[in-house]
Every structure is written in C-alpha cells, then in structure tokens.
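The complex appears here minus one protein chain, its other protein chains still in place.
Chains here go by letter, A and B, matching the order in which they are written, and residues are numbered from 1 within each.
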Amino acid sequence: MTSNPSNVMALTSNTSNKKETVAIFGTGDFGRALAYKMIQSGYAVVFGSRQAQISSLIPKGAEVLSHTEAAQKAAIIIIAIPRQHYNFLLPLAEVLHGKVLVDVSNNLKLNQYPQSNAEYLAELIPGAKVVKAFNTVSAWALQSGTLDASRQVFVCGDDKKAKQMVMDIVRALGLTPLDQGSLLAAQEIENYPLQLFPMWKFPILLSLGLTAFFFFYCLIRDVIYPYVNEKKDVSFFIAISIANRICPTMALILLALVYLPGVLAAIIQLYRGTKYSRFPDWLDKWMLCRKQLGLVALAFAFLHVLYTLIIPIRSYVRWRINSRVISQVNPLDNTSAWLSDSYLALGILGFFLFVLLGITSLPSVSNSVNWREFRFVQSKLGYLTLILCTAHTLVYGGKWFLYASSYRWCLPSVYMLSLIVPCIVLVVKFVLVFPCLDKPLTRIRQGWERNPQYSEHIPHIQLYLEGEQKT
Amino acid sequence: MTSNPSNVMALTSNTSNKKETVAIFGTGDFGRALAYKMIQSGYAVVFGSRQAQISSLIPKGAEVLSHTEAAQKAAIIIIAIPRQHYNFLLPLAEVLHGKVLVDVSNNLKLNQYPQSNAEYLAELIPGAKVVKAFNTVSAWALQSGTLDASRQVFVCGDDKKAKQMVMDIVRALGLTPLDQGSLLAAQEIENYPLQLFPMWKFPILLSLGLTAFFFFYCLIRDVIYPYVNEKKDVSFFIAISIANRICPTMALILLALVYLPGVLAAIIQLYRGTKYSRFPDWLDKWMLCRKQLGLVALAFAFLHVLYTLIIPIRSYVRWRINSRVISQVNPLDNTSAWLSDSYLALGILGFFLFVLLGITSLPSVSNSVNWREFRFVQSKLGYLTLILCTAHTLVYGGKWFLYASSYRWCLPSVYMLSLIVPCIVLVVKFVLVFPCLDKPLTRIRQGWERNPQYSEHIPHIQLYLEGEQKT
Partner (left out) sequence: MTSNPSNVMALTSNTSNKKETVAIFGTGDFGRALAYKMIQSGYAVVFGSRQAQISSLIPKGAEVLSHTEAAQKAAIIIIAIPRQHYNFLLPLAEVLHGKVLVDVSNNLKLNQYPQSNAEYLAELIPGAKVVKAFNTVSAWALQSGTLDASRQVFVCGDDKKAKQMVMDIVRALGLTPLDQGSLLAAQEIENYPLQLFPMWKFPILLSLGLTAFFFFYCLIRDVIYPYVNEKKDVSFFIAISIANRICPTMALILLALVYLPGVLAAIIQLYRGTKYSRFPDWLDKWMLCRKQLGLVALAFAFLHVLYTLIIPIRSYVRWRINSRVISQVNPLDNTSAWLSDSYLALGILGFFLFVLLGITSLPSVSNSVNWREFRFVQSKLGYLTLILCTAHTLVYGGKWFLYASSYRWCLPSVYMLSLIVPCIVLVVKFVLVFPCLDKPLTRIRQGWERNPQYSEHIPHIQLYLEGEQKT
C-alpha cells in the first residue's frame, strides 16, 4: 500500500498501463478457460503450443506462439498439460530458468503417483520456481462465472515471491487464494478435488451400520414376531412405523456420540493429570468428526419429526381410530394426557434446539460468532438438547420398562436400547460437573500438570474441549 | 510482503506513520458516509466543496477545502456527485492530471445513459485514471457498520496500479474488492445495484404462469364441476385442497425442468458428435437458471408439506372423518395400508433429500465443498430426489388412471398432468445411462469429436453437465 502522494506520482509512468503477460502451455479446455478469464481480468495471454494453427477455439485476444517464444514473453507460465507429457518441457529448461511455473494438474485417483505432479515438475526443471494452484477450480466454473462450488484456490510453493505473484493472479480473477505452505503440500492439494466428503465417511458408515442393525432388530420384534405368534401380517409397518422407530433411536444415539468423546477426554485428562499428552488416535478422529455426527443426528431427527407428523394421515391410523371409537369411550385420563403432552413438548423443544445447533454450524453463521459464543451454543445448548431429547424418550417410554410385553423373544424394545448411550453420557457429565472433579479438570486444562513426567512431545497439541482458555 | 528484516528497517522511517490522504468531491450523504468510515480506518480525508461553510454535517476530522486545493492534497479523489454535474470538473482537468478518480455514482434506471458514468468521466478528464468502485455499497451500511447486504465492492478500471490502490482502500474499510477488469465493465457494475433478482425472473414468471393455469384447471374440475353436476358448494376447497394440489404438481414439474436441459444437452451433443458447438441460446439460459428453478421447486415442496400436515386439523376433514366413522367400519385393508404408507414414506424421503439439496445450494455451504462433492450432491442426489418424488406421486395415484371418475369433463386430474415431464426426463435419462450411449457421450465430453468440421468458434465455451472433466 502506497502511503504518500509522491510515491503515487511515480506510478503514473507509462509502464503502469502495460498489461502483465501470462503464458499458458496447453490449449485444452482448462487452459482456454483460464485464458478467457485472465483476458477478462486484464492480463495479456500467450499460448505455447506445438501447432500454431489450432486457433479457432482460442479465446479472442490471446496469442498462440511456440513454447519457447511464449515462455520468453512471460514471467509466469501456467502448465495446463497432463503430467505424462511434462518431459516435453526438458528441452525448454534453459528458457524456463527463473520463471514461475504454475502446475494446475489433477490426477484421476487419490495418490496416483508416489510423487505429486508439482514436485515432479520441480524435479524436472530445477531452475524454475514451481507453484501449485488452480487445480480445485473447474473449467466450467471459470467460464460460466457461476462459481457455485468452491472459490478457494489452494496455493503452495517453495518460493515465496513466486507464490505471492500467483496469489495476486488468483485474487484478480475473483477467487480466494489459500496459502498451504511449501511444495510438500502439493500431494494433499492434488488429492483434494478427488475427495468425496472425507470427514463424512465415518459418521455415514456408522449410521448406515447402526440403521441396518436396528432395522433387522425391529423387523424381528415388530413384524416377524406378530406373524409367528399371532399370524398377523403387519409388513406395511416397514414403510413408516419401523422407520419412525429407527430415526429417533439413531438421532438420540448419534447425538450422544457427539458428546461422548468430550467426556472420555475429560476422564483421560483427569486420570493422566495433564493435557500435554496425546489422546489415542481413535479419540482424535472421533473428536474431529463430531460436527458431522451431529448433523447426521439432526437429519435423523428431522425425518423423525416428518414421520411423526404424518401419523394422523396414515390410513392404518385412521382405521384404528375409527374402529376404536366405536368400541369404547373412556373418560379422559389426566395422567396420560400429561404424559402425552409432556413428551411431545419435550420433543418439540429438543428438536427446536437441535435445529438451532444445525443453523449455527452453517459456515457463514459459525464464521460470524466469536469463540465464546460458538462454545456456548455447541456445548451448553448442545447438552440441553441432549437432555431434552433423552427426557422426551424417557417420558414417551414411561412405564413400559415394567411390562413383560415389551420383551418379545427377550428382545427389549428399540427405544430402550436407544437410551443406553445418552444416559451414560449424561450421568458421566453430571458427575464431572461436581466441584471435586471440575476444579482439577479446569486446572489441568489451564496447563497445570499433576505428574509433569507424563507429558510427551505432541506435534499436533491437543487442546480440545470447551473449557479451553487462552493465555 | 517484506521478506527480510533490513527491508523492514527501511519502513521505520518517520514517513510510515503519515496518514494517506483521500479527497472526496461532494458532501452528500454518500460522500460523508465514506469519509466517516475512512477516517475510522486511519485515512486523512479532505472534502472538495464549492462552499467551505457547510461543515456542520461533515464528519469530525475531515477538512473542507476548495476543489483545487483538495485535489492537490491527495492522489485519490472520490467523485461523490451526480453524473449531471460532472462537467464542473472540466476546469480542474490540469490539477486532476495523473490522479486516480473514483467514480461511485449510480443511475436511477438500468442503462439510463448509452455510456457508463465512469467512461463518461474518463472521457471528460482524459489525463486522470478513472476507477469505478463503491457503487454497490449503501451509505447507511457504511455508517451503521451492519453490512447485512453485500460487502462486495466491484472495482474496474483501465489502470492496474490505480485499481490496486482503490482495492487497498476497499480492503482497509473491511469490504471485499472484486476486480471486474477494464472500464468496459463499468456499465454492468452500474446496472448491478438496480437489478432485482435477475436470475430469478424466468423461474418465477414460469411458476406464476403454471400456477395460474393449474389453479383454473383445478377450479373447473374440483369446484365448478361438482357445483354444476351435483349442486354441491365446495368453494372452500380453494383455500387448501386446491392449493395442496397445485403445490406438489408445481414442485414435481419444476424439479423435472431442472434436469430436462441437461438431458437435452446430452442429446444435442450425441447428435452433433462434439462438445465444441454452441447450444441454442434458450438452452444456455435455461441451464444457468437451474439452481433458481430448483429452489422455487423446493419452496412449492415445502408448502405442500405444510398443507399436507395440517390436513387433520381442518374442520372439513374432521367432519368427514366423524361422519364416516358412524356409517361403517371396514376391516383394515392391508394393500391400501401398504400403499398409503409407501407414498407417505417416499414423499418424506424425497422431501428430505430436497431439503439437503437446498442446504447445499446456500452460498457458504456450496463454497466449502469441492467440485466432485458438489456434482455428487446436485446430480446424483438430485436425480434420486426426482425419482423419489415421482414414485411418491405414482404410488399416491395408484389405480386412478383406470377409473372413469378421474376424467371429469374429459379433463384428467392434475396429478396425472404433473407426471408427464418427470417421467419423460427419467425415461430419457435412463436410456442415456446405457453403455451404448453413455460411452460416446463421455468421450465427446472429454473432447473427442465425431465430425471435427462441426465445431465453430465459441467465445463462451460450453462445458456444461456433470460429466465434465478437467485436463
């Protein structure tokens, strides 16, 4: 940023209006798309190509030259050709010396080559400054201008100035550069566009597994049992009744699993007496996917709400109401009215808080709150949600625990199973809140160590948990 | 970015603390608001004004000088006066030579003048470097600090350094500059704040038209027909029953219209044997508003869910249930129980996926996924949604196709009409998935051409469709 008028005057020389020239090697879709966008943003673009004649698809305003000529004209050369053709650059090594080479390539598979494309390029042309960039952007997005997916461009490279020059171009194209450090990060950056929700893999596999288990469990208890014992065909229960038994169960268990690792970590810290000691790997991974677990739980809760609300429209329910109506009309039972209304009210409030948690985990919302607010919502409101949902389930169940009919073929009903994890989490958390445990835990989290010899070197220091305090 | 301490030392000279001075011509709301914000961000501000005395509204800390004096003091001059008064700058041409003039003006109508205000200014003062900026920001937003609407400041200009200086100011004010290229973009930037959801115009007009058509169609079939034939007044059907017939119909048709252009484009590409040939204009436009179409469809689906869920509360429904109850109680029909539960379950799952699609189209969510993930959600999950919703409608309808009563006055029921487009899309897509068609299509999308002579120059190359591959 220039800070005095005299400096500004210097800029008014006639060089300032000269456009910066960028060379692009390769006239494929991506090279052309990038050229099109760069010309729009005020750069001069020269293509380096073997044949100068295939110019009908080249964006208007771009020049097509031989590779050598193009490289001589520009300080930055974008290599928009596949990795397998990189060795054609070898004869150009001299002219490329000192130039910034931008590797934009992607692979077709995760870790396709032992060495990243950018590192391979740097090895081929040691005199050039290789920067990895633009591989996360799609040719279509560049041209249509409708950047629906990521505007983020991960940039890495060993030469800081070269990286800065590329990041300036990224910014000029209206994209957001993200500096990922040295060229060692290239492998990771090249893998990024090939990933399909990596953080979601565990939560989704877990919930698929649990859903399958509970489905067969319910099938046996609610469809096969009555068929075997009473010759009653209620197979249509599969569509809604069983789904609506699985959804709340999954939602409650997954929500409890969001808070279980925090409780486990607190126990480990209390036991070890220090926070400077690594958690086991599984606990680390579990903690990092808590947000995803919570959102899957919210999805199940949402389905549970929908399944519940359409109950009165179901023809089975209408038939049952009608047939029951005729048979008898009992006087209103005040207790059952209380129970029915309470569990519904608890469920509504729990779901409401759950939706609030979901909204605050939207990137743009969580980005506009400070850490204290984020922790308040995710920890305080999160536990309140868990308490409300557990209470909702408990009140719904009511006295069923005592009835023998709840244990068909010795299988307790699903909703009893669903209460195990949440109750454990809540009980342990309740115990941890007592001052005799809370005080040492807070001290440990502020850096105090009971047995300093326990601590080990932690490259990626764990400072988890809501209690964390800075300086 | 400075990279060595010695360089840093140079900056410690006493000039570095001197504030940069910006001049503002015009003391209207916007000029004052900008001055207020700039002073807050550490700039020195001088106003250029005809009368030096109207200083009571001027933000504290700003100087008011004559235009000439103000222009001499600063390298950047913000022209915060209406276009019709620009010619008062003519006598100042000499002092403005080499300065950066920032045009912040807006018009009252789209394309009010044949030439954009910024280009007009550049023509008036050819010696100055004109930059267009800040026109998208509101004076109120600048002052209140609550930037609820866009933080984006579109910047364009022919001089790169001048543009960079203005973008530095934009960043210093906490706003996001977006480089739009040369001054030719000024017209578009000036039109931007006057637009009212331009991308939504077509989807909303289309859905209004279709809604009106289906409304009158239903009115004839469901209200006028029974009145004429059976003298039954069911005009109250308009409020909910008919609305709840239109909403799902619209949702399904619009959702199918989201996927129809992709299917059409695939057919065109297969027929032409190349992707390097422009699609017809209507197809281009249709493709660019698919997201909006999908969101309007989601809105109708949401209304359909609400309308359906309140059914049991309606007094008409309660009355019908009551009156039917007395008359007869049939034994539970297992098939109808299955049908009723399946279509509800299909609807719930379809709506759930639809909501997921809607969430991923939120800017901050779509911005944090990579292209592969975005395509997976919008294409795979999108088609699954369409399949589920179509199945929901088909199962709901069931055997009605066969009943004569479904054809009042030869008009088929609305829900039959609603199935036409989705079924066509699904059938064609199903055909396109077969290897004999999928293989050539994939090759075409990777750049292969059956008849290379077909391809023409495409300034804005079309690379649509999910199959698109880079490099």
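The rule is short, and it goes like this: a residue touches a chain if its C-beta (ideal position, glycine included) is under 8 Å from a C-beta of that chain, and two chains touch if they have at least 3 such contacts.
Since we're looking at a predicted model, the values are computed, not measured.
Of the candidate positions A:Gly28, A:Pro82 or A:Pro363, contact with the hidden chain is made by A:Pro363. For the options A:Ile311, A:Leu394, A:Leu411 or A:Val428, the residue in contact with the chain missing from this view is A:Ile311. Only one of B:Ile81, B:Val223, B:Leu344 or B:Val369 touches the chain withheld from this view, namely B:Ile81.
Residue in contact with the omitted chain (choice from A:Leu110, A:Val228 or A:Leu288): A:Leu288. Residues 1, 3, 15-16, 18, 20-21, 73-76, 98, 100, 129, 158-162, 165, 168, 172, 178-179, 181-182, 276, 288, 291, 305, 308-309, 311-312, 321, 324-325, 329-330, 332-334, 336-338, 340-342, 344-345, 348-349, 351-352, 355-356, 361-374, 376, 447, 455-461, 463-464, 468, 470-471 of chain A touch the missing chain (whole complex, contact as defined above).
Touch with the hidden chain on the side of chain B covers residues 1-5, 8-9, 11-12, 16-17, 19-20, 26, 28-33, 36, 40-42, 56-57, 59-60, 80-82, 104-106, 136, 138-141, 143-144, 146, 148-152, 160-161, 164, 171-174, 192-197, 233, 235-236, 239-241, 243, 299, 302-303, 306-307, 309-310, 312-316, 318-323, 325-326, 362-365, 367.
What we mean here is this: only the chains that are shown with their structure count from here on.
Centre-to-centre spacing of chain A and chain B amounts to 24 Å, using the average Cα coordinate of each chain.
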